[in-house]
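As you look at this complex, bear in mind that one protein chain is not there, while each of the others sits in place.
Letters A, B and C mark the chains in the order given here, with residues in each chain numbered from 1 onward.
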């Protein structure tokens, strides 16, 4: 119940620092009987892995995950699943300079004020390296949801700095290093990133994530609404500064007659709700969108202070992503999967014997 | 741990339906020795209360709160505080028509699929009436934070449909029925709302909420980041579809050199972070913004279905707010207060003996 | 998650002091569709109620419970159930003397050291009066378990001071004021209690509680074992100093060949396990036993100290039970019911789709 666990029935607890010995997690609450192997997780880990194109950090991590428990004869047993990824390419020397410095927009200063002491190597626990374990755990949830319930979870980059995606072609998402669903924007993105890298600057991004096939009825009013728990999970991803569900901030200027998703026997006529009404899933696709801030580690000098409060000029020379949003798509998918899995089990616990005669409407 | 509790050390559990006998809540974890009376809560309850202007629902609820436990000789004892508000103006007859109908954009359809059964009177548990108890509980947290730690929490309406606020004059916020901080926009808002009411439609809104005086170091990485828990709390408010912290969605188009809040010995030079770095408070003001969808209850007919799946024309004739955002400012403040209080206690629990020599920077 | 909530999916949160305005609780997680009225709770409340014989405290409390939410048209809706009992016979003047004193074996001294401040009227929050709400909440769990799953929960007094029960005749339990299942011991108990009351002293007791009809498979290894959660729940009852499951402390002197409950196709041959193996229910009756210390409030003078550390002679003149164990049977049953209900929902959440071909053995 301290801060490194997410979920109530399907719980994921992670540990590990950017430059420590290893990253790990414990998944507790996975139902028994699910076929599971390292390969199921590796697919998603490889999508998040650094160094797969020139547009991400050149740190080389194999990110090979090992299952240490909870799986027997190829199937989950219902007991906790221990996962481990050893760190292999941590060059701590890159970071020795900054032991005494607080870099702007990093967690250096806040960790020091919280703990009075910090692992300064590569951001320690605050590094996005921790998200590797989220992706591994999310892959377990995703497999269950897909195999048992036919739910698919897919994400894409919807905006890279000023470049907005205009087409959503799911087949394109994995054809380029950006998770961009619009083939007409890829060249523009490449050029933008090349210029940015030359410049030494970084840029923000927007990621959308959609879950199809979620049945109506999941989510627990009033505080543990599905969308509230999703907002928690997505906002907990490094660098995220905003979360929307459905129409999101566009709702501000919508009138009721426009926003309300009318229903007919054939289905809903729109999905401004993003698949959640009153905190409970409606059977429509769950649609969320997140804003990621630009990477804070820049080789362009910035003003910071040191541990004594003196001004310093900070230049970050390690290997960093110029746009953390690029690798964030699999992470957002993983968090969606974890929240769905948790709410599926919670709903089943409380309402397993509810029978509903009202028909499920067609999805839009 | 079911869905009606928020917080880990400072926990708030609510009960009650729109048209039931009463609303109530239990605050567990309030430190002992805080002077507390009903009047402390009534001030905030009155700000949220319906029927205070022609722009909100005409339902008349006194919203008088009673303290049933946890306070002795005018001070909190450290044991749970039981609070109760009796419902006095519930006209259930208004709702009898819709027992068999699912209204678009309401929780009717999703509650039915979750529970197989629902209290259809005024939305039952899904009604925003539940937020009265949040405001009462938030007032307790707010009093502690103000009195013991000098923290102030203030909110305002930053946008009403198409009308964006341009000035932030805190003194104006309580001079008009909208919580609008810009005196030049109030007349425009009044005219807009009058027209809307005539039309029978509703409109969305945006609320901003700011906490000043929060020290650095609160928040628990990695899942229970301060901003993640805040996003959860704010998204759990009825009608909220989006949450931003700091620069929020503007971060998407920002470059790193622009977004990163540089630090000098005199303080931070900007606050794009919204007071949270790596999930931990930085000592800067905590700044969040939420999007509220337009009210779904309209007297303009909309397409819905009934419990058997047949099409129906839905017209809502009860007493409703044409803009739920108008009364949401005290609710957003309350949720900010609850999350702050909880993280204060959690931080104190884990790190009470941490001594930090690094100076606290001046706030922007 | 502060200390006044029990359960994870079926959660009960209580508030209220001995001499405050009211006691209350919120039951969160009760499945929808259960027929429920105040009468269902009143039956158990009346069994716990003070003043029903000369052997219990003469305080007169009607203990009338009101349902404030979560029930609509006579059925639970799945939303939180708010319950309230107003205190009607609190004579606070009886307690004014002890505001400055710490009575031996009471929580006065420990509450002061925890909170620095206490509601001294009748023990405040530490009073066993709080257990009324446990009984009310337990009655809801019990009704579900009985009606839906055929589980019965029954308790009895197995020892009153030196008097050990020798026969277990369930029909006798409600024929006497002690919940004694052995008709041959009732007269002895009456005489013992009459002498004790005259003497001004108090006595301990042992209560047994048994749940029949619990299917195999409930309980979550490794920390939330069914028996561990049951021990928690039972030890949380005022005055309880020991908890046993199955053979309990007799296990210490048992050999493995004696203790192990052998299995045949017709069923288990013994129940030393008390219905729990590896933390999971076995399908046998769940059997637990608890030790209750003698009441600490005595009119016989005892040595205590005052708030300044000076010695005082303490004489307690209020109305008290000379044996708190006498009224504890319904409370122990209630705690058993709450733990069973919680684990039923948890098991269902994680394992709802598990199919087991191994036959369920006959119970002993």
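We take it that a contact is a pair of C-beta atoms (placed from the backbone, for glycine too) under 8 Å apart; a residue touches a chain by one contact, two chains touch by 3 or more.
Please read these numbers as outputs of a predicted model, since none were measured by experiment.
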Where the unshown chain meets subunit C, residue by residue: 1-6, 8, 14, 102, 104-107, 109-117, 123, 125-126, 130, 159, 161-162, 196, 201-206, 215-225, 227-236, 238, 241-265, 269, 272-274, 276-283, 291-296, 298, 300, 302-305, 307-311, 346-347, 350-351, 354-361
Footprint left on subunit A by the chain that the document does not show: 1-5, 7-11, 13-17, 20-24, 26, 28-29, 32-33, 66-70, 72, 75, 77-82, 84, 114-119, 121, 124-125
Where the unshown chain meets subunit B, residue by residue: 1, 8-9, 29, 31-33, 78-79, 148, 221, 345-346, 348-354
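Simple rule for what comes next: only the chains that are shown with their structure count from here on.
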Between subunit A and subunit C, centroid-to-centroid distance (C-alpha), Å: 45
Interchain centroid distance [CA atoms averaged], subunit A/subunit B, Å: 26
Distance between chain centroids, defined by C-alpha means - subunit B, subunit C (Å): 38
Junction residues of subunit A - those touching two or more other chains: 1, 8, 221, 346, 350-351, 354
